[in-house]
Every structure is written in structure tokens, then in C-alpha cells.
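Removed from the display is one protein chain of the complex; every other protein chain stays in position.
Think of it as A and B in the order they're written, each chain with its own count starting at 1.
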Amino acid sequence: MKLGWLALFFWFALAQAEDVLYLYNWNNYIGEETLARFEARCRCRVKQDYYSDNEEMLAKLEAGAEGYDIIVPTGNAVESLIRRGALRPIDKSRLPHFENVKREFRDLWFDPGNRYSVPYATSITLLGYNIEKMRELNLPTDTWALIFEPKYLAKIKGKVTVLNSQRELMAAAMKYLGHSVHTTDIAAWEAAKRLILAAKPYWATFSNSTYIKDLAIGNIWVAHGYSNDMFRARADAQAAGRPFTIGFSTPKEGAVLAVDSFVLHKSGRRPDLAHRFIDFMLEGENAADVSNVIGAGNTNAAAMPYIKPEIAREPAIFPPPEILGRLEMLRDFDPKMRRTLARMWTEIKVR
Amino acid sequence: MKPWLWAATLLVYAFLYVPLAIVALFSFNDSLLNAQWVGFTLDWYRKLFADEAMLTAAANSLFIALLSSSIATVLGAMAGIAMHRWRTRWLPLLVITPVAMPEILLGVSLLLFFRQVLDLTLGFFSILIAHITFSIGFVAIVVRARLAGMDESLFEAARDLGATPWQTFRHITLPLILPALTAGFLMSFTLSIDDFVITFFVAGVGVTTLPLQIYSMIKVAVSPEVNAVSTLLMALTATLIFFATRLAPELLKGQR
Partner (left out) sequence: MTKAERAMRWFVTLPPAAFLLVFFLAPALIVVVASFREPGEFGGLAPFTQPTVEAYAFLLGDLVYAEIFARSFFVATLTTLICLALAYPLAWLIAQSPKKRRDLLVLLVILPFASNFLVRIYAWIILLGPLNLLYTPIAVVLGMVYVHLPFMILPLYANLEKHDAALLEAAQDLGASAWTRFWRVTFPLSLPGIFSGSALVFIPVLGMFAVPELLGGTGDILIGNLIKEQFLDNRDWPLGSALSILLTVLVLALAGVAAWAARRGIKGAEALT
């Protein structure tokens, strides 16, 4: 009798525990209502833990953290996870809506054949600015020269922030100098370092997050950062009734494109739920949320009709083909090159 | 009391409280941006009380902070007393090194150890252990400093009068180090409730603390809801500590 109760108790405990899907995700990357719709459909709970940087997530997984069913890494992090054998292959027969993924985002370099990843959202690393100030000072906003050329910077000294990221900032300098961000030509990277060092005295600081607020308040006029963040800064400034508008555009020399994808971690306990979740997120209406809520680019063709027209028209979020062709995704270098670049970055910070 | 001493003290308190006043004030500000005062609202508190994840995180943080700092205070006090009493050469090294170790390294090493050596499932206990680990040193050093230069004759007198080691501890050592215990406990408490880096590494799926919850919001810009939860947490801590400091000495007296 006692044993029976015990068995029943465990059955309940298991039944309770079984229907939870664990997501390791960026904060605010999936709309609350979207999640509620999925929870209603699968009769399960979705629990999320958050990271604010791919490298944080990789470091944590590398040291052995586990239990996550789904992660949402950027391209180079997907590659890194695949190469380290940390992912579970995706069973596309369980994803009837996979066909919704736009052609240009299938079969990307980091996962040929989409064996492990399903693209979800995109962002571009670009320039955000105070439109009125730029007009007043007669500054160009479609070129990296704005944050690298002293002749422009002189007019906005101390009103510029750039990303506190070796990869992103040096990539911007490389694009401005006309190099690919994948080159291993040390001389080209050295030139990028010199360009940055010459521009650095004009910058206020390196910032990865505070620039959203600083732009919206008006403390700074130009920021190097992610398109989602600029979208946010623009909305915040508007909501607070600031006497200016925030604009953002992709420099004509090209920029860095980030494609974030759903992947299944090997340690996940519910691959069945995970597949259902990914397929659910591939439905146009659900996929559209990420664009409507945070201004991310969308990799889903069926989502387009559900996206607010003013967002769908924004070229810095949905780049037209001629700009898309000039965007590059970051790739990881080998350890030796990483150390060399880290050394350059340290020098940039110290000088 | 010298007036200049009061003046200096008030200045330092002002320094401590000015940013805090801003935090509290802006939790009632009707503006997402929080750069200037717009108007009074309770919206952020309303939003907070509807935000289950944030409230759970705050409760977790408070619970872990209270538990870890209590344990760390006991272990740290033991270490401090041992360092003073027996001058064990290797103990100070063991106590100071965790304080000296950069937190990222401590976080990564604990995670590697929990997962790859102990094969422990990350969660509540891994966070608790990590917090105790980085707090012990702080308590031990303060207790050791309190005991430094203390009059040894007291202890000897007690022993000569036939007091057991426990009685000596209970009636002489403990009252003597009580301020150091308070200081150590409070330091451990703030260390724990504020820790992001180490907790980030050792937290498991589904268990989150307030700093983790707040830091993950950096990318979506920190909203005044965070000010609201901070203000509440301060009020709650004030109440807890206030009653604790009121009760603890009474309890000690009662046992005597």
C-alpha cells in the first residue's frame, strides 16, 4: 500500500517535471504572448534562463552547465557548438514549417544543410545617431567615416560611443578600410588598429549597453551598436517625448550581420517538446513577433505579412539585396590568431 | 562629540545615500528613460508585482543571502579564531586566497569542479556553496583583526577558574567578537545579494537570482521596475536586519 502511494507520488512528480521546456535565451527575445500561446498548445511550461552575450553562454556550457533544451546562439557560436559536439541533430521531418525559412538564410556556412540549426532572427551592427544633430552639423550618416575620420569626429568629440568588443569594433574598422573581416592578413588588422587608435581620443567610451539610454536621453549623438538596440533607443526617445529622433543605418562600406538560430543542446531532456517549439516558432504569425517587439530582422518568409509595415520597410532591419551582399558574418579564428588580436585590443585599450 | 566628526560622518552618509535616493525616487517616476523627473506613478510597482520571474528571483536572492551569510559567519569566525589562537601558518593562506582570486576565475573553477568532478546538478546548492566560499575570508579577516592585540589574560583567567573551553568561548570570546560577527555577517550578506559573476556560472536551469535577472535585462535597457524591486529589497532588508539586531543581543542575554 505504502509503496503504491510512493509510486503514485513519483509518477506525479515526474509528470510534473516532464512537461517543462528549458530555454537558454537572450532576454526579451520571444514575445510573452507567443510563449503563452505555445504553453497553451503543448500543455507544458517554458522556463527561460538568459544570457546577454554569446561568449557568456559558451563559457558556461563549456564548463559543463547542462539541462537546456534549446539555445539561441549567433552563427559563429553555432559553429563552435557543432564542432565541439554539443548539439543534437534536428529532425526536419518533425518541422513541417521549415519551408517558411527564407532561401537566403538556409544552408549558411556555419551549418550546411541545416543539420543542427534553424534560423530565427537577424541583426546588423551599424551606426545609430541623433538625426537633428547630424543635420545641424552636416555630417554623413551612411559611412563608418563618421566614427573613424577625425575631420568628422572633431565636431562630435565626446559624443560618440563604440562597442566594447574587439570583434565588432575591429570588424567595423576593417570594413571601412575595405577588407574582409575574415582575413588573416596581420598587416590589414594592424592598419585597423592604427585607424582605431587615431579615432579613439574623440570617443566618449566603449559601451555595450549604456548607449541605448545615452542615445535616447541625448547624452551622446552617435553610437556604434546593434540594430535592435537602435530600434529600442528610437522607441524610448519617442515614448519619452525627446525633442529629437534617433535614426540608424548600415554604412555603405558594409557591416557585420548576425543570424541567431535555434539549436538543440545535447543535454536537453525533451527533444520532442523542443522540436514542437521550433516548429511552432516557424509559423509566420509567431515568427513575426521578434520583429514587431524588438525590431529584429526576420528569417521567416511567412512572417512578413504579420510584420508592421513601418518595420518591414526599414532597410537597416530588412536590408535590400544590394546591402545584404555587403554584410559579413563573424567567424572564429584559430587560437593563435585570437591571441594576436587580443593583444592588439589590449594595446587599443591601454594607449 | 566633536562637531567636525559629525560633519564628516554626515558627509559620508550623504555620499552613500545620494545615489540611493535617485534609485528610490525614480522607482516612482513616470518615465521609462529615467533621466529626469516626469511625474509620480506606481506603475513600476504594479508591473513588478505582476512579474513572477522577478519576484521569484528576489526571493531566491534574499533566501540565499541570509543562509549563505549565516553559514559563512560561523565558518569564518572559526577560521578567524583558529588563526588568532594557534597561529596556524597555512590557514591564513587558505583564507585570503579566495578573497584575492578574481571572481571570474572562481566562478569558472567552481563550475568545472561541480560538473566535472562532483557531477552535481547545478541549482540552489551550487549557488549556496559558491557564496559561502567567497564570504568566509571576509568574515575570518575581520574576526582575526578584532582579536588581534586582545588581552590574553582574560582567557587565562577563565581557564584558571576552571572554565571549560565551551564556557570560555560562550562567556568571553563570543561577546568579544560579536561586533566582528555583525560586521562579517553584513559584509557576507551584501556580497551574496549582489553577486553576479560567480552566480552566473554556478546557477542551474530554472534557478535564478535577482542580479542574474537584472543583468540579463541590460540588453533590453534597464526599466524602472528594477528600481522598484531594489527599493523594496532595501526596505525588506532594513526590516529584517533591524529586528535581527534588536533580537540577537536579547537572545544572547537570555541564555546567560
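Just so it is clear, contacts are C-beta pairs under 8 Å (C-beta built on N, C-alpha and C of every residue); 3 or more make two chains touch, one makes a residue touch a chain.
Here the structure is a predicted model, which is why all the values come from computation and not from measurement.
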| item | value |
| --- | --- |
| From B:79, B:158 or B:207, residue that would touch the chain that is not displayed | B:79 |
| Options B:55, B:172 or B:241, residue touching the unrepresented chain | B:241 |
| Interface residues of chain B (partner: the chain not displayed) | 1-2, 5-6, 8-9, 12-13, 15-20, 22-23, 26, 34-35, 75-76, 78-79, 81-83, 85-88, 91-106, 108-110, 112-113, 116-117, 129-130, 132-133, 136, 138, 140-142, 144-146, 148-150, 164-165, 176, 179-180, 182-184, 186-187, 189-190, 193-194, 196, 210-211, 214-215, 218, 222, 226-227, 229-231, 233-234, 237-238, 241-242, 245-246 |
| Absent-chain interface as seen on chain A, which is shown | 53, 55-56, 58-59, 62, 79-80, 83-84, 164-167, 200-201, 203-206, 210, 213, 217, 219, 332, 334-335, 338-339, 341-343, 345-347, 349-351 |
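Note that only the chains that are shown with their structure count from here on.
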| item | value |
| --- | --- |
| Centre distance in Å when chain A and chain B are each reduced to the mean of their C-alpha atoms | 35 |
| Touching residues on chain B, where the partner in the complex is chain A | 31-35, 38, 108, 111-112, 114-116, 121-122, 200-201, 203-206, 208, 212-213, 215-222 |
| Residues of chain A that touch chain B when the two form their complex | 20, 22, 24, 26-28, 47, 49-52, 56, 59-60, 63-68, 208-209, 212-213, 216-217, 229, 232, 236-237, 239-240, 242, 294 |
